[in-house]
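For this view, one protein chain was removed and the others were kept in their places.
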Amino acid sequence: MDFIFQNVLNALQWGSFYALIALGYTLVYGVLRLINFAHGDIFMVGAYISFFVAGFLLGPLAGLSPLVAFLVTVPLTMMLTACVGVTLERIAYRPLRRKGAHRLYVVITALMCGLILEYSNLAVLGASRLKFPELVEKQIWNIGGIALTNLKVMVIVTAVLVFLFLQWVVTRTRVGMAMRAISYDKFAIPLMGIPMDNIIVITFVLGSGFAGLAGLLFAMSYPVLEPFMGMLIGWKAFIAAVVGGIGDIKGAFVGGFLLGAIEVAVVTVFPSTYRDLFAFTILLLILWMKPTGLFGIPQSTKI
Amino acid sequence: MKHHSLNALLAIVAVLLLVAAHFGWIDNYIQIVVMTIGINIIMSTSLNLVNGNMGEFTCGHAGFMCVGAYVSSIISVLCFGSKFGDPMLPAGSVLFVFPFILLIGGAVAAVSSLLVSVPSFKTRDDYLAIISIAVNYMIISALENMNFIGGSRGFQGMKDTYWAMIDIFDGPWMLFWVINFTIFTVWVIRRFISSTYGKGVNAICQDEVAAEIMSVNTNKIKIINFMVAAGLAGCAGGLYAHIIGYVNPQSFNILKSTEAMVMVYLGGMGSLSGAIISAILFTTLMEILRSQAIIDGMLSPVTFIFPDWEPSAGVIKWVMIPLLLVIVMQFRPEGIMGNRELSDVFPKLKKFYRFK
Partner (left out) sequence: MMAQTQPQTNITPVLEVRGMTQQFGGLRAVSDFNVRLMPGELTGLIGPNGAGKTTVFNLVSGFYQPTVGEIFINGQPTAGLKPHKVTSLGVARTFQNIRLWNDMTVLDNIRVAQHYWLNYGFFSSVFRTKRYKQRETQISEEANELLEVFDLMQFADEFPKNLPYGTQRKLEIARALSTKPKLLLLDEPAAGLNSADAKDLIRLIRWIHETFDVTIWMIEHHMDVMMELCEQIKVIDFGETIAEGNPEDIRNHPAVITAYLGDDNI
């Protein structure tokens, strides 16, 4: 019984990471119909930013206590990562969009931006792995024989809160309304007096900011950083978003947790090398049965 | 006669290359570069068939290359190697058997493409992209878990086949095969695409509904098109495995697929000559940037300011190339050729050759 609960907890934690990244994918996709392939690497950049921010705040120059440092690191990381995301949007994606390039060329550009982020990081910081400082002292709570760490709880709670926040933004606010409108019709929106570029920037701020948050939490939970840490987790989160039905906030959330659950379940039964094989096979089967994902609206071709 | 002039030119270049390689006028490195260009041409033209001509968006082309590489390697080792016991075939038959080994690898890869083509009946675009990525990962991680063929440590022993060829005649055999298969690939694709049968693929790209209603069996054409593309990629994988003499699942990961995609979109979607040109450009660029001296020279202003920084060419290359591509995309958002062919850009070439 304990074993099961422990694994459920693990599944929830991994699901939270996937969900946090998948939300960013889905947000950008929902608005722009653009697979932002650089998103996994934005997550990586977020982790590195949080490393440097935390290192600075704990270091001799600022000398804050870990708790204060943590509280400052969170918003700072989110802001800086959002800046990186928006920079990509401004430099790489927007000019292409303006020129009316084929959608896939923007996707390829995103893929290239991801590579640039990965390898320039590798070039500047070298291949050595960085050890993330301990910001929040690890506490283990024992509830009925189940070991709960405060970090795990924090990660899961954050994911849920972020989901609720984004759901609220998209469905209840004016910005969210504009976002949904853009995803329906990109051509009519500027005519309706909606500042499209601003809305797109907000989308990137939200998506990248939460990717940065995910990076921070990931770095705190698994305190080893390397330039390619965002690659596999990014692809997987993207698959999770698609399985949930890309463009749908709820879908990304559910898809992330589903992927986490599948992976942990596979690892408990099979050797861990089978994790990816099973996870991808199951996701493929889901997409075979429901080609537009769990919450995606089936596309109907109109003649 | 003019229509054959390009073929004649190609044949002359091929023979010259082979002769030069045989007499050691061009060194091993150049030979490897030429072979890589050949393999990349196969990869980009075959992916172009799916991503360009059919307008699908698949990002897992290296998965099929991987299947072809492993299957042909295993058969090759079974036939001529000593890893799984005595060779099954006499070493003298290698020259006749080898192309079939590659083709069998391609055929298995073609069958594996059903994993992508069957879902493509119902879904397009980004959902298909994800399916192809998942298939790529699945193939890699399935192979990593097959310990009898080395698992994640990789598989080797194909050099025996190469030595068997060398025993018959000491020449640049792999270069010979690469040149032949590259020409074969372009020949197959060109003929397929220029036939009315193959134009069904273009019709699907431009309007799938109209294609189906105008009597094109879209599902069948999709399967065939995916199979041709994956099969040719499988042949490329077989060649790659036999050149290197060693395969590892991770050499066919998403980065390899990305390379193929880059070549297709750099060349221009649906342009066969564009795919060839961009494969040549891309490979050459990769090789140039591999040189540490060039990278050091380019970055000398930076290293002058930061003397502690020691950039490695292998890493910087992967910053420069994507950066270059991003810049190229900004200026030519439709790729080098757009969807035109060389003969459309230079109409005079039509006298000699038509790509479509």
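Observations on the model:
Think of it as A and B in the order they're written, each chain with its own count starting at 1.
The rule is simple: a residue touches a chain if its C-beta (ideal position, glycine included) is under 8 Å from a C-beta of that chain, and two chains touch if they have at least 3 such contacts.
In this text, all values refer to a predicted model and were calculated from it rather than measured experimentally.
The chain that is not drawn here is touched, among residues B:28, B:195, B:292 or B:312, by B:195.
The residue from B:116, B:143 or B:216 that touches the chain not shown here is B:216. Taking the complete complex into account, residues 187-188, 191-192, 195-200, 202-203, 205-207, 209-219, 224, 228, 270, 339 of chain B touch the chain not shown.
Everything that follows uses one rule, which is that only the chains that are shown with their structure count from here on.
Per-chain CA centroids place chain A at a distance of 32 Å from chain B. The residues of chain A lying in touch with chain B in their complex are 29, 35, 92, 95-96, 99-102, 104-105, 107-109, 111-113, 115-116, 118-120, 122-124, 231, 235, 238-239, 242, 246, 273-274, 276-277, 280-281, 283-284, 287-288, 291-293, 301, 303. Those residues of chain B lying in contact with chain A across their complex are 51, 57, 115, 118-119, 122-123, 126-127, 129-131, 133-135, 137-138, 141-142, 144-145, 152, 208-209, 254, 258, 261-262, 265, 269, 309, 311-312, 315-316, 318-319, 321-323, 325-326, 329-330, 333-335.
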